[in-house]
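What follows is a single structure, and I will ask about it in a moment.
Shown here: the complex without one of its protein chains, the others still in place.
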Amino acid sequence: MRVVVIPLMAISAVFAVVAGFAALQQELSLTATLPLGLPWLPWQIRLDSTSGFFLMLIGLVTLLITFYAPAYVREFESGQDSLPALGGFTGIFLAGMQMVVLADGAFAFMVSWEVMSLSSYFLVTFQHEKPENRRAGFIYLLMAHVGGLSILLGFGVMAAFGHGFAFDAMRAATLPTTWASIAFALALFGFGMKAGLLPIHAWLPEAHPVAPSHISALMSGVMLKVAVYGLLRFTWDLLGNPLWQWGVVLLLVGAASALAGVLFAMMQQDIKRLLAYSSVENIGIIFMALGLSALFSGTGHPVLATIGFVAALYHALNHAMFKSLMFLGAGAVLHASHERNLDQMGGLLRRMPWTGLFVLLGCISISALPPFNGFVSEWLTFQTALQAWTMDSGILRILLPVTAAVLALTGAIAAATFVKLYGIAFLGRARSRHARRAREVPFGMRFSLGSFSLMCLLLGIFPTQVISLLGGITNQLMGQRLAQATAHGWLWLTPVSAETASYSAPLVFAGALGIWWIAQGLLRRGRVRKIRRGDPWDCGFGMPDARMQYTAVAFAQPMRRVFSTLFDVKESIEQDKAEIPRYTLTIHDPLWYRFYLPIGRLVDASARRIVRLQSGNVRIYLGWSLATLVILLWLIS
Amino acid sequence: MADLLNLKEWVAVLGQLLMFALAAPMLVAWVKRVKCVLQNRKGPSLLQPYRDLSKLLKKEVRVAHTASPLFRATPYLVFSAVLVAASTVPLLQVHLPTTALADVIVLVGFLALARFFLALAGMDVGTAFGGMGASREMLISALAEPAMLMAIFTLTMSAHSTNLSSVIQHVLDTGLLLRPSLLFALLALLLVAIAETGRIPVDNPATHLELTMVHEAMILEYSGRHLALMEWAAQIKLLLYGVLISNVFFPWGIAETATAPALAIGALAILAKLVTLGMVLAVSETLVAKMRLFRVPAFLNLAFLLGLLGMLSYVILETSL
Partner (left out) sequence: MNLAQLGLVEQSIFVFAALALLLSFLLLFQGRLTAMVHVFAWQGFLLALLTATVASVEHSHHLFLSAALTLMLKGLMIPWMLHRLIRKLHLERHQERLQHQALVMMAGAGLVIFSYWVVLPIARLELANTRNIVALSLAIVQLGMLLMVARRQVVAQVIGFMSMENGLFLAAVAATYGMPLVVELGIAFDVLVAAILFGVFFFHIRDSIESLDVDQLTQLSEEER
């Protein structure tokens, strides 16, 4: 596995990065037809700026993960799970994702989409001896199929009007508004299910954590972006000219996902589940930016629409970087301590200094703090929302700032969530034997983590370069280049105009470092440089032990109480025979009871009715088939 | 953007940074002094915070042996993040090159960065108090941030800019207008400032009662120059909010050109505004008692409501239909 698959992954990733970058920079549009399809359904592929960007994203994450994987999978060698299966399905999964972004026809798209979904199912159930992994895999497979069906129907609507399954034919078709909205709704449902939008996110926090960590990184960092790509391609490219009502839908769904995602992330104790819920949040932010873009383009503000679009793409890129970093960091912790529960960790920073440093940088990025990358894309989203005054409708002028306030709330809770993650896992003192025995991970893993965090910093400090690179995509899809954003040189980011707002990440970063340097230089001189070590003071309570520290559950308690209406919280304190109280806390996703279970019961009930058809007699089955055939023939004629 | 090469402008920025750093302890001392007078006590001298800081700077640093390197880096980081934020708030003159570098959203971002590390440092030593402070601080800030941005959005909606210089210039240009939206935004920002700077009724800067402290709980383990930097950063943050509120909502007197007389008037004006604001703060702290932690969400809900009403009244009352 390590000898064959990983070098192959690396080679494919390098090609993807080079091809994607070239396509993005030179705004190529290369088409080809692979000899794979059916005679009347050719397998067309096309490499343009949009697919180039996503291809580059896939390649970049994959390439950096190849440094991580060899050391990480070594652990599985002694286990009972088959490594060839892991390697093989990883390869197929990557190929599927790359084919999805390259597809230039509904046929090729759907086949690659299903390849991607199925192979990732096998990756989710890689450790299938655990029942919860099998359950997660089942939910994932089920929802992936429902989503796939919806996308297929969406393409069906397009194909009916475009008279063909090639994307060119669909692009040329003009749909009546109603049918366009139906197609959009189907696509939003299908791609939203894959992307983990509320309320169809249930598979995501189940499936992402149980896969091996580098696969979790690929699924969260890359596969969700492929779903975003699907929606972009479908709505902006094939349908074209989004209506402002779609923008409102995207904006509201995005805001709900962002807020709910981050609140649930805050409540988690399992480090990988926490990260999975945070993916729901970030996808929500991407959809909010897309919604803003659609709103502005539907009301006749193409330049503002472009800013929102760039914000969405930028956040997609950023999320790929920091979420991969965080999942790989969680994997490193898992590798070193064999713990996923935050409450069993603690003090890891002193045992794993490099991992600790890189994860800290990831936490800063994901909490949208300057000068890292997460901040830039949220800043762009805020700037777009603040252009609400250009709207004619007073309702929209109110709606946009309110959703921006939701975004602010989301960002602040995300910061709290990652303070919790980092503070509980890496700071303080070890809460378990495993955490005490943790050792730094091998060089390859550290290298991978380090390069991801470097990417996060670079994307945060040099936003103008990234945005001018993204100009190709917006030019292709919206006919706008966002030239004014970078008009004042590489130092200045001015999305609307220099008077409205500007941000100079390099100078701000340099200034902060300068002040730090001066403060440190002035204060750490002479006699006072010496530092004495001693016991913690703790208000004079004497040496506290590790169990007296705040736990993840305790840290989230105020938040849990303030937002108690949104959760199903069950707390109980029981005393066992020795009268030692045990505190148990279970938090459920309320949507699970109010949305999924009723649907499940409905399906069950209707299945019980339909089961009557299954009498066991072959002749009756044949009769049904005959009747279907006759009806279909009648319909066609 | 051409200002970048203008040395004079950068001297102004440096001067402003120094003024922020040097004047910050004075504001805290002033508030304390007024409070003492109101409570029939004899207050400390206005120079007391300076004496405290210089004493702390001379002292040896003691660090718990459970602390990680992050614990020692945090004071410097918090201090520089707060100073970067302070450099973007016009103090004496409207036009500052740094407002183009970082707009008001970046300012909020840098304050959030400082808070992020403050909370992490609180959790680093592994005591119960540190975690408690961090958890509460993050809750308060999470609820304060949307309220703050709502107030800021109300401002920027009419100024059409998030650049603080442009916002202040806009308020100056429109002259005195009784705008309900600005009134609500001002009230919202005042409440947020109280919550964010840890004043009564949200937090009590003077307490060491274990169960009521928030900010103090996080910096409990610090000593020597580390503690000095943390305290200093908190003082600068209070001054920052004071200057932000007084210069944005009452910009009159601020220098529009960089001439000596204009700057002198600007200095006097901001001094008068801060003295008044400090008195308001002291009076309100004397009248109101510290809240329970779980009353704070209602307090910040009110702040958000005010911000929202500001936005609503901007749209309903102040724009043509």
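When the chains are written out, they are named A and B in that same order, and each has its own residue count from 1.
As a convention for this text, a contact is a pair of C-beta atoms (placed from the backbone, for glycine too) under 8 Å apart; a residue touches a chain by one contact, two chains touch by 3 or more.
This is a predicted model, so every value here is computed, not measured.
Colleague: Specify the shown partners of the omitted chain in the complete complex.
Modeller: A, B
Colleague: With the missing chain put back, one of A:M193, A:A385 or A:I398 would touch it. Which one?
Modeller: A:I398
Colleague: Looking at the whole complex, which of B:L7, B:L176, B:A260 or B:A289 touches the chain that is not displayed?
Modeller: Looking across B:L7, B:L176, B:A260 or B:A289, the contact with the absent chain belongs to B:L176.
Colleague: Across the whole complex, list the residues on subunit A that are touched by the chain not included here.
Modeller: 394-395, 398, 402, 565
Colleague: Spell out the interface residues on subunit B facing the chain that's missing from view.
Modeller: That gives, for subunit B, the contact residues 174-181, 183-184, 298, 301-302, 304-306, 308-309, 312-313, 315-318, 320-321.
As a working rule, only the chains that are shown with their structure count from here on.
Colleague: How many Å are there between the centre of subunit A and the centre of subunit B, using C-alpha atoms for each centre?
Modeller: About 34 Å, centre to centre.
Colleague: If we count contacts the way the header does, which residues on subunit B are in touch with subunit A in the complex?
Modeller: The touching residues are 1, 4, 17, 57-66, 68-70, 72, 76-77, 79-81, 83-84, 87, 98, 100-103, 105-106, 109-110, 112-113, 115-116, 119-120, 122-132, 134-136, 138-139, 141-150, 153-154, 156-158, 160-163, 166, 208, 210, 220-221, 224-225, 229, 293-294, 297, 304, 307-308, 311-312, 315-316, 319, 321.
Colleague: Would you mind writing out the residues of subunit A in touch with subunit B in their complex?
Modeller: 346-347, 349-350, 353, 356, 360, 364, 367-370, 375, 379, 382-383, 386, 388-389, 394, 397-398, 401-402, 404-406, 408-409, 411-413, 415-416, 418-420, 422-424, 426-429, 488-489, 491-492, 498-504, 507-508, 511-513, 515-516, 519-520, 523-524, 528, 530-539, 544, 546, 548-550, 554-559, 561-562
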